[in-house]
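A single protein chain has been omitted from the complex, and every remaining protein chain is retained in its original position.
Each chain carries a letter (A and B) given by its place in the written order, and its residues are counted from 1.
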Amino acid sequence: MMKSRRVLEFFIEGAIFLAGTVSILFVILIFIFLLKEGLALFRTVSVWEFLAGKNWYPISDPPRFGGLSLILGSIWVTAGAIVISVPIGVACAVFIAEVAPRWLREVLKGSVEFLAAIPSIVLGFIGLVTLVPLVQKIFGLSTGLTALSGSLMLGFMAMPTIVSIMEDALTAVPRSYREGALALGATHWQAIWRVVLPAASSGVIAALMLGIGRVIGETMAVMMITGNAARIPTTLLEPVRTMTATVAAEMGEAVQGSPHYFSLFAIGIVLFLITFIINLTADFFLHRKK
Amino acid sequence: MNPRITQRIAFTFLFLSTLLILVPVFLILLMIFRDGFQALSWQFLTAYPRLGMRAGGIFPAIVGTVYLVAATLAFSLPVGILAAIYLSEYAKDNWFKRVIEVAIVNLAGVPSVVYGLFGLGLFVIFLKFGASILAGSLTLSIMSLPVIITASREALGTVPLSFREVSLALGATKWQTIRRAVLPNALPGMITGTILALSRAAGETAPILFTVAAFYLPRLPRSIFDQCMALPYHLYVISTQVPNVKLSIQYGTALVLILLVLAMNIVAIVIRAQFRKRKLW
Partner (left out) sequence: MVKPKIEIQNLTVSYGPIESLRKVSLDVSEFEILGVIGPASSGKTSLLRTLNRLNDENPLFRKQGRILLDGLDIYTKMDVPLLRKRIGMIFALPAPLPLSIFDNVAYGPRLHGIRSKRELEEIVERSLRAGFLWDEVKDRLDTPAMKLSGGQQQRLCIARSLAVEPEVILYDEPCSGLDPISTARVEEAMQQLKQKYTQILVTNNTKQAARVSDRTAFFLMGELVEIDRTQKMFTVPQDQRTEDYVSGRFG
């Protein structure tokens, strides 16, 4: 074979190999850059203060970087969103996979996936002009920019993730399970509830984890409708600030190289680690099933 | 309780849950179309914003988004396809391959605002690209890679093994086989996946917040080192940062963005459908 062709192929295959490893490279790079700027915060602020301090006053003098309110803000909104979205999402997936007639199935799946295609900024905007005033009116509050609004919207946005994972898990359950139950005289519902759902249980867990990951990472929608008050909430009907919203909102004001700047990267580290662990766990559950 | 009644109640609950998801989607679309349509006009699409975004059009934002998508395509498509080829055709089934796959899953799960921080730290500051289309599109490219790689791998996987074996048996090298027998048949699937990834990138705000987005630019960007305006950022600005913007303008912007995303999705779906129809195997 021609030598020149050999050489060309060698380089092409080298490029292919490099491209293959690129994903590892980027994960590491992201982590390194977050650490580079984020760890600098801890020259002046202790880790404990950052994670457990209650006061987030980055522009006061002296600045305080107690991130507890932000972390709790994220947790509250996420918890609320998950409580809403998992039951409904799983129920919808069960409906699509087990109950809906075949012709309807693709239409329903497509519609749910369509929701996933809508940019989050658009959903945030819609939430701002419809959901927020609604919440304000229903609960008689001074403002509808609350954790509840955030949970509702984010729960809604997490649906496609939960529905699609759950639907995959359900269709992966062998037909013989269903048919076995039905042959023993069970109703369709009993077969679903007692046999199919338990068999797809790791799918529920994976959907849960990936749903959490999706919600905790959401930035724009939550920034627009939860009110951006960095206080520890006592009820869901108050404004909160999540970690993601904090970074997005304050980066514009933070001077490069200042502790404020570093603190936002430090939040980034926390977010990265959380989603890293969640993804690892969800992936583990998804693969264990196979 | 009678199992039949339980079933009826359960199925009703399932049905209602499904409606609970689908009805709002439908309503949201309706709202955007109805309220945004009034703002849509030729002028809206081709004019610059005036009066601090309160009047005029969104032309530079549209152009900016197009530029960003184009640049993201240029960076992410080749890398994504080559990476997929590696995973599908070259990588042995060992721990290393698994690590790559885990890395891809993780890249897919990184929050968009963290990508923004990363883009800021690496491209804007460390590599000194400054806030630019270059920095923004590189950030969006990395964000799009997991989707492109996954879709491309799937496309490669649907090509029958016999094509590869036949090619090898005729004396082709591995790369020749990939280039001539495998890739042409996987390309439509790869393109579909890429377009879908790009449609997502077009709608993203957080990654471009610190890496490229500009509040207002009096002219269109002239090089890849310039900043640009972008539709998602523009919508964010006029709905939260600038007071007293007419609601119709906000809806109009949202509508244009959705139409753009929708158009890209439709193109991708059409390509996929056409390919399936023409496919002889």
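Here is the rule we go by: a contact is a pair of C-beta atoms (placed from the backbone, for glycine too) under 8 Å apart; a residue touches a chain by one contact, two chains touch by 3 or more.
Note that the coordinates shown come from a computational prediction; the quantities given were computed from them, not determined experimentally.
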Using the document's definition of touch, tell me which of B:Thr150, B:Ser167 or B:Thr205 contacts the absent chain.
B:Ser167
Would you mind spotting which of B:Trp42, B:Trp95 or B:Trp281 touches the chain that isn't drawn?
B:Trp281
Which parts of chain B face the unshown chain closely enough to count as touching?
92-93, 162-163, 165-173, 176, 180-181, 185, 279-281
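Keep this in mind: only the chains that are shown with their structure count from here on.
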Partner chain A, residues of chain B touching it in the complex
3-4, 6-7, 10-11, 13-15, 17-18, 20-22, 24-26, 28, 31-32, 78-80, 82-83, 85-87, 90-91, 99-100, 102-118, 120-122, 125-126, 142, 145-146, 149, 173-176, 199-200, 202-206, 209-210, 232, 235-236, 239-240, 247, 250, 254, 257-258, 261-262, 265
So, in the complex, the side of chain A touching chain B is made of residues 1, 9, 12-13, 15-24, 26-27, 29-30, 33-34, 36-37, 87-89, 91-92, 94-96, 99-100, 108, 111-112, 114-115, 117-126, 128-130, 156, 159, 163, 186-190, 192-193, 210, 213, 216-220, 224, 244, 247-248, 251-252, 256, 264-265, 268, 271-272, 275-276, 278-280, 283
